[in-house]
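Got a structure for you, written out below as structure tokens; questions coming shortly.
Here the complex is missing a single protein chain, while all its other protein chains stay put.
Our next item is subunit A:
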Amino acid sequence: MMRFSGLCSAIVLVVVSGLAQAGQEGWALFDKVQHAVKQYNFDTSFVVLKGGNADTYRWIHGVKGQQEIEHLIPLDTSGVDILRRDALVYYLLTDKPAFVTRGNSIPELPALLFEDKAVITELYNAVAGSSSVMSGRSAQLLRLTAKEGGRYHYWLWLDAETGFPLRIDTLSAQQNALERWLVTHMQISAEFPDTLQALLVAELPQPPAVAGHTVPQTAHQLTWLPQGFRQIAEPADLPQLADSLLSYWLLSDGLHQVSVFVQDSNRLPTQAFRDGATTIYVQTGEQLEITVIGPVSIEIARQLAAAVR
């Protein structure tokens, strides 16, 4: 009996330590990918596949001394060039002066490549997967599995040599692929990219002073938040929607952002749409129409819409 229980505990120990090691290996891979996109000089192209749509971008990144710069160029006709120099992000519009925000990453790039590891570890388990060959390079799979149901999972394939992300799949809780981020070309070099040289020293507008605007007083309340989400205290002003918008909230779990908009009812049927991993849920009532937009499941969006009082 003693021997049997001893054997059992030994097996459990081996399994647990194996799992723990897989987790550690997973987080080590995660560190590697975050390091790669922050520290290397690279010139890469990627596509974002959403259903039948494909958007193509070029992404150039350089580090010179203490300065970091990256440039994201949409290769489709629509969209704007985005430039980040250290903690300032510039949206380079053609007919208007550049729109400037503060941020340590470009929000149009996959957020999990840049988000604080502490935030990610709260939400996800990391497991190193198998190796495969992708675009002629050896790729290592890293699975980020959500700790709570309703949150999307991520599967990352990293270049085994450099740790650079080659592919990121966003999967629903049912493991269906919703969106795919796929590198089509990648060049990592020791030298600072020439194309960024001019942009590094270019004169660019200063960000507007952060006005301590107060939270708009609204007639409605959001009575429920999904697990891990919190309300952002000072969401941006939306002057273009000031007439139609009755209330709005911005929620974040550190990695995903969800907006809830309240408008007068248009008496259209309750509908749900999906743009890649982004769910757009419109709930129409007698007087109010509530729209939830964000990378959450339709069930979460429905619960959020129902929580507006």
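Just so we're on the same page, a contact is a pair of C-beta atoms (placed from the backbone, for glycine too) under 8 Å apart; a residue touches a chain by one contact, two chains touch by 3 or more; residues count from 1.
Note that in this section contacts and distances are computed from a predicted model.
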Of the listed "Anti-sigma-E factor RseA", "Xylose transport system permease protein XylH", "Membrane protein" or "Lactate utilization protein", the name UniProt assigns to the chain that isn't shown is "Anti-sigma-E factor RseA"
Of A:Q66, A:N266 or A:Q287, the residue in touch with the unshown chain:
A:N266
Among A:N41, A:T101 or A:T121, choose the residue that contacts the chain missing from this document, as touch is defined above.
A:T101
Hidden partner sits against subunit A at residues 50-53, 78, 89, 91, 101-104, 107, 172, 176-178, 210, 230, 232-236, 238, 240-241, 244, 248, 250, 252, 254, 257, 259, 261, 263, 266, 268, 271-275, 278, 280, 282, 291, 293-294, 298
